[in-house]
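This is the structure I have questions about; it appears just below.
Of the protein chains in this complex, all but one are displayed in their positions.
Up next is chain A:
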Amino acid sequence: MTFDLLALAIPVLWIVPLVGAFVVQFLIREPTRQRDVAIGVAWVVFFIASGVFLAIGWDSHFVRDDLEAPLFMSLRFHMAVDGLNAMLLPMTAAIALASLLSTPRSDLRGNTAARILAVLGTLLGCFLALDAATLALFWIGSMLPLWQDTRRSNSRPLHLVMTLAIAATALALVAALVLLAQAGAAAGMAAPFDLLALARAGTPLPPVIGWLFLFAALLRMGIFPLHLWLTAAGWRAPGYSAMPALFTSLGSFGLARVVMPLFPRLCEQVSGPLVMIGAVTALYGALLAVGQYDLRRVIAYFWVSQMGLVLTGLATLNAPGVSGALLQAMSSVVEVCGLMLIALEVEARAGTTDMRLLGGLVRRAPRLTTGFLLLSASAVGFPGTISFVAEDLAIQGLLHEHQLAAALLLVVTAINGVTLFKAFKQTFLGPGSQHAKALRSFADLRGWEYRASVALMAALLIGGLVPQPLLAVRAGAVEALQKLEPAAAAAEHHPAAVIADEHEDAPDDDDDDD
């Protein structure tokens, strides 16, 4: 029964938002109805995603078949919920919902609502997909609405850099698929893109495919020096629709879903350099964020810094490091999206996010101020929040072999703490800027904004105080990734076979193979 419901829920999760986007964009003319429909669709997806997570998310098998069917030629409709993506589904839906609810009614025209829903649908498709081609298709698709937005942003360089980012992602992923198809054809595989089929076949995969996926993942994460598109879009792109597309853990998810399990030898080779690149990115983002005057730029560079930390943890390839990185990838999405939402709310009310024009907002908006303070504390890993646990684990993972990177990350957390408090001080505290008259009508959080903020804080605090269940959800995924290490060391044993071994332990395998 559970399986039947799941078989229904999985396609609903990504099809409904995409259909909703189409309906809102083309079939509804009236702005109020467009908003209502978009928010209704997001609520439905959020509830289904939460239900899926609660029903089977705690089952922490790394890879399990939930739904598998041939779709078109070698493209297969193969999707699953496991420890790696279970939490990401409701989280992504919640962020899209929060974006829709927070967007001022005047801004939430058909285009914006449709783009948010399209990003939601494609991101959920990415997280669910166990087929490389489907995943790549959704991956590229998730960036297109943002690209559309940048066309309207009146910044040609931003549009250019976004175009380059999408083109590079598309080229890398398509090239990887072509090479996968070639490798599959050489091995006589019926489904060359299916991650599980690849694992079962045991065909050695050319490392260049791993490099291409790695490039796409690092670009999506915004790792230095591939971060320009992300920070530029974070500052200049239309905020509410850009937020779910920009601040997502898709990049780190791609690393954990494709690169680490299928290319363990490559991961082992590049582990050291990746740790250092991650640490340098973390420091680079932190150094840039500390000097900014624009709140949106502060948050964009802070995100880059956080992604550096995530990469560093993942690249350690040991259990505490990977656990910490996966947790950090999740918590930083919530925190950065929360901070960005507040920045956008300030922008919507004051007309600017330049902190030199702001100041003293606490008198007008104490709730907004408290929200920013709590989110900042959480984002810099204050004890009692999820990020504290994540950073602690990531640093413990680094200790054995990468002490320098661990020390760098400690410096980064200190700088980031100063950055966010400085932003808090300049925006919300103090005597009020000389432009205070323009802020006279500045309103505090109201209605859904307030309720969403309280729910967000509660989730972060409860998750931080009782982190073990969150760690347990991903324990299976981390454990499976750990098992890949000895496989990499044994030259005869192909890494993909480990996934198959892991897969065989999972229930329902045989039912789905047909």
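We take it that a residue touches a chain if its C-beta (ideal position, glycine included) is under 8 Å from a C-beta of that chain, and two chains touch if they have at least 3 such contacts; residues count from 1.
The definition used in the following text is that contacts and distances are computed from a predicted model.
K.L.:
There's a gap in the complex where one chain should be. From "FAD-dependent monooxygenase", "Putative zinc-finger domain-containing protein", "Proton-conducting membrane transporter" or "Probable sugar-binding periplasmic protein", what does UniProt name that chain?
P.N.:
"Proton-conducting membrane transporter"
K.L.:
Tell me which residue among A:Val41, A:Val258, A:Leu357 or A:Leu445 touches the hidden chain in the full complex.
P.N.:
Once the missing chain is taken into account, the touching residue is A:Leu357.
K.L.:
Among A:Ile56, A:Val161, A:Leu317 or A:Met330, which residue is in touch with the absent chain?
P.N.:
A:Val161
K.L.:
Please output the residues of chain A touching the missing chain, sorted low to high.
P.N.:
Residue positions of chain A that touch the missing chain: 152, 154-155, 157-158, 161, 228, 231-232, 235-236, 284, 287-288, 290-294, 297, 318-320, 323-324, 350-352, 354, 356-357, 359-360, 362-363, 377, 382-384, 389, 392-393, 395-397, 399-400, 403, 406-407, 410-411, 413-415, 417-418, 421-422, 425-426, 429-435, 437-438, 454, 467-468, 471, 475, 478, 482.
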